[in-house]
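The structure appears below as structure tokens.
A single protein chain has been removed from this complex, and every other one stays in its place.
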Amino acid sequence: MNILLRHRIILPVVSLAVLLAATFYMQPRAMSYFGLNLLFNLAVPIALATIAQMMIIMVNDIDLSLGTFVSLAACVTATFLNDAPILGLAILLALILSYALLGAMIHAFELPAIVVTLGMSFVWGGLALFILPLPGGVSPGWLRALMTVKPPFAPMAVVAPIIIAAVTHLLIVRSGIGTVLRGVGGNARSVQRAGWPVIWLKALAYGLAGLFGVLAGMALVGLTTSADANIALRYTLLSIAGVILGGGEFTGGKVSPAGAVIGALTLTLAASFLSFMRLSPDWQIGAQGAILILVLTARLIFSRKGAGT
Amino acid sequence: MTILAKPWLWSWLAAAAAFALILGLTGGRGAGELAYAALSFGAFAAIVGLGQMLVITLGPGNVDLSIPATMTLAATLALKAMGGEPGTAFAGLAIALGVGAAAGIANYALIFLLRLPPIIATLAASLVYQSLAIWSNRGLRIKPPEGLADFATGRFLGMPNVAWVGLALAIAVWVLLERAVAGRWLLATGQNLRAARLAGVPVELVRACTYVAVAMFAALTGYLLASFSGGAALNMGAEYLLMSIAVVVIGGSSIAGGNSNVPGVWGAALFMFLVVSMLNSYGAGAGARNVLTGAIIIAIVIAASTRRART
Partner (left out) sequence: MSDHESRPIVALVDAARHFGPVRALDGVSLAVNPGDCIGLVGHNGAGKSTLVNLINGGFAPTSGTIGFGVGETALAAGVRSVFQELSLCPNLTVAENLRISHTSLSGLNWRRAARAEIRQSLDTIFPGHGIDADAEVDTLSIAQRQMVEIAIGFAPRGSMARLVILDEPTSSLDAGIADQLLTHVGRFCAGGGAVIFISHMLGEVFEVASRIVVLKDGKVVAEGEADDFTRKGLVDAMGHVAPEAGDVAVTAREFGPEILRTGQGLAARKGEIVGLSGLAGHGQAEALAQLYLSQSSAWRADRTARAAFVAGDRQRDGVLPLWSILRNISISVLRQCARGGLVERQAEAGIAENWRRRIGIRTYDVTNPILSLSGGNQQKALFARALASPAPVVIMDDPMRGVDVGTKQDVYAMIRDEAAKGRTFLWYSTETEEVCQCDRVFVFRNDEISAELSGADITEEKILQASFAMQEAS
């Protein structure tokens, strides 16, 4: 059992594999290039949003504004980035910087992140409504092309999450600065004692969250070709659930980027799986909740056993 | 202890300012109507806010994200059971409260038995409640019994009935927190769970009751709101998730727990409605409204934190 404790990635992988096997059993035709693409259709933006949430959870905070932030990024992408790319890029950059600033502020004033991000969710949502009062906008052509590219062997919806997982794994788990960032979540005092400026580290973590939030918004527009101000509201809760499903914990800097991506894939697949089960659409959301509870229960049982031996 | 030091004062002042700004625009016309509307709509926010306040009082990490789903589920099941038949209002109320109690027990069971953080437990549970609501609703919009609808939209002594309900509950919660043994236990638990336990407070019982209470408050709100608006809708609770947390924070309760503020919740609930009306009457679009609301919440949090640092 010790192996489970040591490699917390195993449980998320197993849950995804079980769910995938069940899906293929129910619907063998899904076992194809096209089928996989359909199963994981919206996985890329959810994975990116989950990574963004993970950056915040990594430093022991939580972001309740992520869904509105992704929506705002999507709105900017579908309007400014398409019509005036330079301006659009500048706005997206400013969004990332404001996230970093938010992180520094939360640290400096010792504010409760949950309330600040709650307030920010109104701000982001309001800005999104400014930009797109009604659903609309157009995805930039290159973005559309990028999101619908057909790589050999596996569809984009599968390849992209693997790339995201690999890149963020390098960034957060392998790199030196990523290690220090996780250290902030684990024991901020000892990081401070070693001479690191924790306020900058917090800003960096939030800035990274902003970056991945913006990427999530862009990816979403690339897939849906247009945007609206409420397009990604669900992402706040989905991203939190994804991080936890992927073996992350709310405190202590225990996060896993690969796990978070797998968690996001699991949530996406759960929705597809439930529709294959010909479960009435009424139950799909609830079944997602049930799957979430089941996986977390399984984790509890395994970690208890692990602790017992 | 001057009155200026009372944290609830600010939410009432803010509400009064918003009220005055609106009347300034209309030249004083429509004051009664505005106050009536604020009390009607504010009542719903106040009731869920009172529940959320109790949970937030439990200390850091405690929050109920299942409020919207519980509201919708309770309203849907109650209205379905009543089927618009006259004379079923109390049966419906009992059903709504029963649904609330069941949801609260389920939430706490997840938190206690599975050791899940309350955020994730109530989130996961809310997905299930949402599905139950969708399943039982089936897109039908069942009207509330006529008498109940009349009650929900009616008034007594010039004040909306729902506001009377909200007021009564606020007084009940205030008495609980200020006078009752249980309230003391709750406040002690929120300040320092370990110290409370070592002082003999049955902390798990307190936590369980609090999670049940918040769900029952949400269920009652759902029942009243559905009766008020002529039926249950699947998204009827949506805006109350952020609203419930916002009124607690603006009302002057500490997000760090152990300190709650009943009058502030009502002030904040009125303010949240009035600020939207104000921005509307000044011609602000939905976007500007939201941005300003968010900015106000953050400004209040920062002000509260600097006040804390000074003392």
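Which chain is which? They are A and B, in the order written, and residues in each are numbered from 1.
Quick note on the criterion: a residue touches a chain if its C-beta (ideal position, glycine included) is under 8 Å from a C-beta of that chain, and two chains touch if they have at least 3 such contacts.
Computed from a predicted structure; not experimentally measured.
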| item | value |
| --- | --- |
| Contact residue for the chain not shown (choose from A:88, A:137, A:155 or A:185) | A:185 |
| Contact residue for the chain not shown (choose from B:196, B:225 or B:250) | B:196 |
| Option touching the unshown chain, where B:94, B:168, B:205 or B:303 are the choices | B:205 |
| Missing-partner contacts on chain B, residue numbers | 175, 179-182, 184-185, 187-188, 191-192, 194-205, 258-259 |
| Missing-partner contacts on chain A, residue numbers | 2, 5-6, 174, 176, 179-180, 182-183, 185-187, 189-191, 193-196, 252-254 |
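Keep in mind that, in the parts below, only the chains that are shown with their structure count from here on.
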| item | value |
| --- | --- |
| Whole-Å gap separating chain A and chain B, where each centre is the average of the chain's CA atoms | 29 |
| Touching residues on chain B, where the partner in the complex is chain A | 60-61, 63, 65, 110, 114-117, 119-120, 123-132, 134-135, 138, 242, 245-246, 249, 255-256, 285-298, 301-302, 305-306 |
| Chain A to chain B touching residues, read off their complex | 62, 64, 109-112, 114-116, 118-131, 133, 237, 240-241, 244, 250, 280-290, 292-293, 296-297, 300 |
